[in-house]
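All protein chains but one are shown at their positions in the complex.
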Amino acid sequence: MANLTMVEAIRDALKVEMENNESVILLGEDIGKNGGVFRATDGLIDMFGEERVVDTPLAESGIVGASVGLAINHMRPVAEIQFLGFIYETMDQICAQAARVRFRSAGRFSAPLVIRSPFGGGVRTPELHADSLEALFAHTPGLKVVMPSNPYDAKGLLISAIRDENPVLFLEPMKLYRASREEVPSEAYTVPLHKANIIQSGDEITIVAYGPTVPIATSVANEYLQKGISIEVIDLRTIYPIDFETIIASVEKTGRLIIVHEAVKTGGVGGEIAAHISQHAFFSLRSPITRVTGYDTPYPVASVEDDWLPNVVRLREAIEESLNC
Amino acid sequence: MANLTMVEAIRDALKVEMENNESVILLGEDIGKNGGVFRATDGLIDMFGEERVVDTPLAESGIVGASVGLAINHMRPVAEIQFLGFIYETMDQICAQAARVRFRSAGRFSAPLVIRSPFGGGVRTPELHADSLEALFAHTPGLKVVMPSNPYDAKGLLISAIRDENPVLFLEPMKLYRASREEVPSEAYTVPLHKANIIQSGDEITIVAYGPTVPIATSVANEYLQKGISIEVIDLRTIYPIDFETIIASVEKTGRLIIVHEAVKTGGVGGEIAAHISQHAFFSLRSPITRVTGYDTPYPVASVEDDWLPNVVRLREAIEESLNC
Amino acid sequence: MQILDEINAPYHQIIKSTGEVDDQQLNDLNLSSELLLEMYEWMLKARLLDERLLKMQRQGRIGTFAPYSGQEASQIGSAFALKKSDWMFPSYRDIGSCLVHGMPIEQLVLYLKGFLQGGSPPEDVKVLPVQIIIGGQIPQAAGCAWASKIRKEQDVTISYFGDGATSQGDFHEGLNFASVLQLPVVFFCQNNQWAISVPIEKQMATKTIAQKAIAYDMKNIRVDGNDVLAVYKATLEAVEHARNGGGPTLIEAVTYRIGPHTTADDPKKYREQTEVTQWVDEKEPLIRYKKFLQNQGLLTEESEQQLRQKLELEISTEIEKAEKIVAEPLATSFDHVYDQPHANLLEQKIEVEKRTAEGR
Partner (left out) sequence: MQILDEINAPYHQIIKSTGEVDDQQLNDLNLSSELLLEMYEWMLKARLLDERLLKMQRQGRIGTFAPYSGQEASQIGSAFALKKSDWMFPSYRDIGSCLVHGMPIEQLVLYLKGFLQGGSPPEDVKVLPVQIIIGGQIPQAAGCAWASKIRKEQDVTISYFGDGATSQGDFHEGLNFASVLQLPVVFFCQNNQWAISVPIEKQMATKTIAQKAIAYDMKNIRVDGNDVLAVYKATLEAVEHARNGGGPTLIEAVTYRIGPHTTADDPKKYREQTEVTQWVDEKEPLIRYKKFLQNQGLLTEESEQQLRQKLELEISTEIEKAEKIVAEPLATSFDHVYDQPHANLLEQKIEVEKRTAEGR
């Protein structure tokens, strides 16, 4: 056990898996001597050498393309895309290539790779560093998309992702990198993929959150608990494929659902959840499903980003609306 | 007036706009002498010369990147991406660049360009030629996404797109290119963007379709009309921004909604529509909103694609389910 | 640029288009008669298959198909330079290379019929499914070679692509990675002068593709792509260079696409038939090589006829085998999205199975 921040837990996961499995290599921009711009790979080059912790040229499509080839030829590449806003450069190699190697070859080849990437708002980064782009990948069969919200999950989910036989996009909320510390086992352990986590159970309303919005959801839920209103908070953990079972079970109990994410509203993952639940828990719903999300604009400049992001105020309003409906 | 197929109507739109506006130029792969792989630009090089109908090198990011620069410097580029499956290569230049020029510069610059691209299933194309990827762009503020379902709309919508002050993705359903002929005015005319079209009005159920699924929806609606059940069919026309007003008004009348699209279900535009309508017409809904879409797999090989695509059979089933709920 | 002409000067040929032979190089290559004949056999097989597939396409028995007639010397010569354990990343047009590297004709036909099975070569055949996205396979090939290098295995990876592909960002990123990391990979570009309707002059400002290697300080070879022996020699040199730790090579094989881009294409829209005739007359790879073999006393019209019949039969047998096979139903696809279908996918699979079973 060690008391770790999320970014330390991520580093720890990489370390134990590199120890466990020779095939695991890391590649990306500035992940070597520099240890990554957030230090997620700090020190790993000293432990595992330049051959397994590789500073690549500055070319995201090249990084993912090379990872596809590495994975086809039986390595376990863990690539870092320095910020998720740069992932657009790699959409072909992720969505048209990595995600389809297995399908295209009817199972003869596969590309089990992991792409790690930090993202998320509220930390005053330059343009295109904060954008939540998970929805682009939740529309791509063949991929898995995972997002931790705390140090323990981060390590366990990342180990699961590395061991998974499919390409996994592992999205790391920057704001949570050093937001808190938690006891994390030193050895390898896994947290299962496509299994949502009921963080807090409750009867009157269900909130589905993931990554950076989980702390917002739990804090508001605690607030309401004081007032005698019990809210169920579900941390999605895996964004794709979505664990609808857990959400449906919850909504069948509470009859109300709010989804909270930082991504732009239209076309976001919240819409998919709302659509699915509206259909499959139609007769359990007591009020309309609402979404508390980023607005339908590009992620704005730093001076106003806090007004753009979902926050406790907006979540409270949604809860009131839902309860009074 | 001339009796035109959709692809001819598209060519006609390009022609009249090139005549009307010197700034309009066409660029893309094989659009010159070859007239495009579907002949959408056939003959235009003879009318307007090599300077305005340009065969570019084989590089989609370059094509869109150059179009952004052309548009910033006051041209009206209409780029062709040969098949929508290749658009992944250009996601950065579309989503992180074109869509943000105006926002980034607080209105000082803008990039009014059009990207035309054929797509859609049922025509036995090789891998990645049939994929419906509109949802990726319906999550990108700053863009507009347009999709015609008939020759008349194709011309009018494309002219609107070219005249629009914002970047527009204009998606052309291959299957409909030559599926039918229709009287199309020879002169320039516009069909407004972000305005859905009620193709057939009805009382008992609303079907929202767009592009290649519109004929399916209308044919089933006609079938039901014979049986005395009236179905309202809405052709979305613009996929983003979505004309929710029209859909809500319809659902408030019918109480039932089915959305039909070829794209993969999870994360598709149907989810967004279902989510929005579930929320905003919650108390009007008499049965769960359902979606008839592609399955959650990559677009499959040609021998089985017809089983994968939404069709009249699956739409009928959804209607029965909805009516009997 | 004067200097560029020097860099690109060595345009490798062994059998000139006039039929003359560079005896020195031929002797150096030291090929057995069997091997010389075998190469012809594969070239002819490839050509006959191409013709057959074209016919099948016209009859609606297979889908869209990209003929490769005219490029057999490039495809066969290069594939002959590989070991069975080497990796191949082909594009849609590289059927000749795939054949030589062990891809059964049956398999190729299934692919062209749009059957799920078509993408899955036998276990011991290290040929990736053909790449549709122009250039997409290039950084992947670099990555595959990287894996071999990391594990200190001797396998080399070869990536095939066309002149048009050199315009793609992935070409650049892949070559840069390979050169920085000194990977055992061969980038084999068949410059067939056309990318659909776009001639090479509109594709690039350079006279050669080989010179693009200078941007990566990479070994390059420019070779007559219609001279199977020259291609074989060039590729062998590159492959051995890679195997010995020398790093990547860019090969430009100068060749010509005699047929349409695909069966959906009409080249009359954009190129003069005289250009085609001229290439064929002057440089056709099979005619040239056949003449050479005849001059060497290794082939007669008669033995060629026999070979032709044998190959036609082989092709027919394989096609028949393929045509007996039933397409995998849609439901099977669902098993190949992930190693295990997730809950939602399973539900959809069951729906599809039910629908199929009920014949809806």
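Each chain carries a letter (A, B and C) given by its place in the written order, and its residues are counted from 1.
Here, a contact is a pair of C-beta atoms (placed from the backbone, for glycine too) under 8 Å apart; a residue touches a chain by one contact, two chains touch by 3 or more.
On a predicted model such as this, the values are computed, not experimentally measured, just so you know.
J.: Would you mind listing the shown chains in contact with the chain that isn't displayed?
T.: Displayed chains contacted by the hidden chain, ordered by label: A, B, C.
J.: Pick out which of B:66, B:145, B:233 or B:318 touches the chain that's been left out of the picture.
T.: Final answer for the missing-chain contact: B:66.
J.: Decide which residue listed in C:214, C:313 or C:346 touches the omitted chain of the complex.
T.: Of these options, the touching residue for the absent chain is C:214.
J.: Among C:71, C:179, C:193 or C:348, single out the residue that touches the unshown chain.
T.: C:179
J.: So which bits of chain A touch the chain we can't see?
T.: 29-30, 32-35, 37, 55-59, 61-62, 85-86, 89, 124-129, 265-266, 295-298, 300-305, 307-308, 313
J.: Quickly run down the residues of chain C that touch the omitted chain.
T.: Contact residues on chain C toward the absent chain are 1, 3-4, 6-7, 167-173, 176, 179-180, 182, 202-207, 211-212, 214-218.
J.: Spell out the interface residues on chain B facing the chain that's missing from view.
T.: Against the missing chain, chain B presents residues 25, 51-52, 54, 56-57, 59, 61-62, 64-75, 77, 92-93, 96-97, 102-110, 141-142, 144, 165-166, 194, 241-245.
Methods note: only the chains that are shown with their structure count from here on.
J.: Counting only Cα atoms for the centres, state how far chain A is from chain B in Å.
T.: It comes to 31 Å between the two C-alpha centres.
J.: How many angstrom between the C-alpha centroids of chain C and chain A?
T.: 40
J.: Name the residues of chain A that each touch 2 or more other chains.
T.: Where chain A meets two or more other chains at a single residue, that happens at 92, 96, 103-104, 141-142, 241-242.
J.: So which stretches of chain C touch two or more other chains?
T.: Chain C, residues with two or more chain partners: 116, 119, 133, 169, 328, 333, 337, 344-345.
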